[in-house]
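Let me begin by handing over the structure; questions about it come next.
In this view, the complex is presented without one of its protein chains, the others remaining in place.
Chain IDs A and B follow the sequence of writing; residue 1 opens each chain.
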Amino acid sequence: MSITSIDRHAMGHALGEVQRNTPLVHSITNYVTVNDCANALLAVGASPIMSDEPADVADIQALCASLVVNIGTLNAHTIEGMHVACATAAELGHPIVLDPVGAGASGLRTSTAAALLDRYPVSIVRGNMSEVKALAGGAGTTHGVDVCPDDVVTEQNLEASAAFARQFAESSGAVVAITGPIDIVADASRAYALRNGSPWQGRITGAGCMLSCLTGAFAAVSEDMLVAAMGAVGAMGVAGEEAEGRMKSHDGNATYRRRLIDALCTMDPMSCARGIEHEEVGA
Amino acid sequence: MSITSIDRHAMGHALGEVQRNTPLVHSITNYVTVNDCANALLAVGASPIMSDEPADVADIQALCASLVVNIGTLNAHTIEGMHVACATAAELGHPIVLDPVGAGASGLRTSTAAALLDRYPVSIVRGNMSEVKALAGGAGTTHGVDVCPDDVVTEQNLEASAAFARQFAESSGAVVAITGPIDIVADASRAYALRNGSPWQGRITGAGCMLSCLTGAFAAVSEDMLVAAMGAVGAMGVAGEEAEGRMKSHDGNATYRRRLIDALCTMDPMSCARGIEHEEVGA
Partner (left out) sequence: MSITSIDRHAMGHALGEVQRNTPLVHSITNYVTVNDCANALLAVGASPIMSDEPADVADIQALCASLVVNIGTLNAHTIEGMHVACATAAELGHPIVLDPVGAGASGLRTSTAAALLDRYPVSIVRGNMSEVKALAGGAGTTHGVDVCPDDVVTEQNLEASAAFARQFAESSGAVVAITGPIDIVADASRAYALRNGSPWQGRITGAGCMLSCLTGAFAAVSEDMLVAAMGAVGAMGVAGEEAEGRMKSHDGNATYRRRLIDALCTMDPMSCARGIEHEEVGA
């Protein structure tokens, strides 16, 4: 059982620290959602830098406070960049967030994510349950870049899912954030369920990628990686609800995308903290 | 002359099938409009996956129901990925949609598009008239990525344009969708003109790319590739009109882009079908 439970104050505080410190976050991410990732980082008060060229990433990472690696549109050249950047971050003691997009969907994605997790001191893994199961070498069969229906976290499998998350955190040495209708964030000893968000987040591309980048921003200003991951997941969930509340007749997913980033931009740490619904599971 | 003419019911039905079946669509597309392509696919109910690395595309294509290849920002490495993906799709019998962006504008684009069309069983080619003429080895001189003014389909050249489209469909073995102020969709024996859309679609980047991706989604759930292409062209045209109708004072092309994707997202198959204006030409 955990010694101290994570309270909403700590999560709100982390957002405030991002706003106060404007951490530089280096992302190697996919070209599909990269613009949203940059604007989401700016929205929460961080400063984004994207660089994936092996000959560029070490200098860039050295300027930054954290690294986010997202394998959504990996290629042979950017995989090399991911390794160089992770090695630099490791050397400098910067937190690394890994988003294993599509792990389980292709051999290259699974092996690339597994190699990064194996070789570098990844601080936080942020993915859906199928991707995390694929990384754990388990039975997850990723449905493209979306979670496999059988893998969705529900009230029924919540205890088992939390146990799996703690186990994965223990074996990998990373905090894990498994997101979906119910989010689970865990380290080796504690697992939390977070119940914020909106079904609209599944109707846009990039909700997960943006969250991984926010996690990099929170990690850059936090001591405790569990607090960082929960703060980012909580902030995105609260923003997701706020954005849903502003949808009008005839609005669709493009408007939702805009409202989601706007909600991150106008978010107050205190009211964000008040909105987060979380509870410890199992333990 | 055609045996059965395509009715609006069939086109609306195809949109309904996309919404019901959530087909996974694998796109190798340009990095300019890829985010809009992903959100447009999500808007109509499909599930997008982008992957262009040669070592990744076969696994990804195997999970998917169709392939869209768009050469808008091709490079040596992604061209290799296009070939591997097309070979896999061909082997698995998945429909392939080819968008020959800028064919005619550079030797590399023309030869790449021609090689893909030549080697693989492309189901549908979607481009502007200049691009399709360049592919046909004709007189089209592409004006960058836009149609050459001399090539625009008009009421005056409609019969001749339809005849060209049927001929191209016959020689290439693919259904062809030539889009512009008047759209022409044809197979070897039938050509249709569609008259939906908005001049605003020419003021944003990505209207054509999004349409090619939607065509991939419709192809994934359709038996008849002519119905798939017409359904996608019709849906985009109706959404284009809906979006134009929502423009307010001081709105510009960025708002139009948002409204266009929103219109795809909120579109009802029945009302879409009712809005499509099409007629058979020549035959």
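Methods note: contacts are C-beta pairs under 8 Å (C-beta built on N, C-alpha and C of every residue); 3 or more make two chains touch, one makes a residue touch a chain.
Keep in mind it's a predicted model, so treat the numbers as computed, not measured.
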| item | value |
| --- | --- |
| Chain not shown: contacting residue from A:59, A:118, A:159 or A:279 | A:59 |
| Full-complex contact with the absent chain, from B:22, B:35 or B:179 | B:35 |
| On chain B, residues whose C-beta touches the chain left out of the figure | 30-33, 35-36, 72-77, 102, 105-109, 143-146, 203-206, 250-255, 257-258 |
| Residues of chain A (touch criterion as defined above) contacting the omitted chain | 24, 31, 34-35, 38-39, 42-43, 47-53, 55-56, 59-60, 63-64, 77, 246, 257-266 |
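In this text, only the chains that are shown with their structure count from here on.
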| item | value |
| --- | --- |
| Inter-chain centre distance, chain A versus chain B - centres from mean C-alpha coordinates, in Å | 34 |
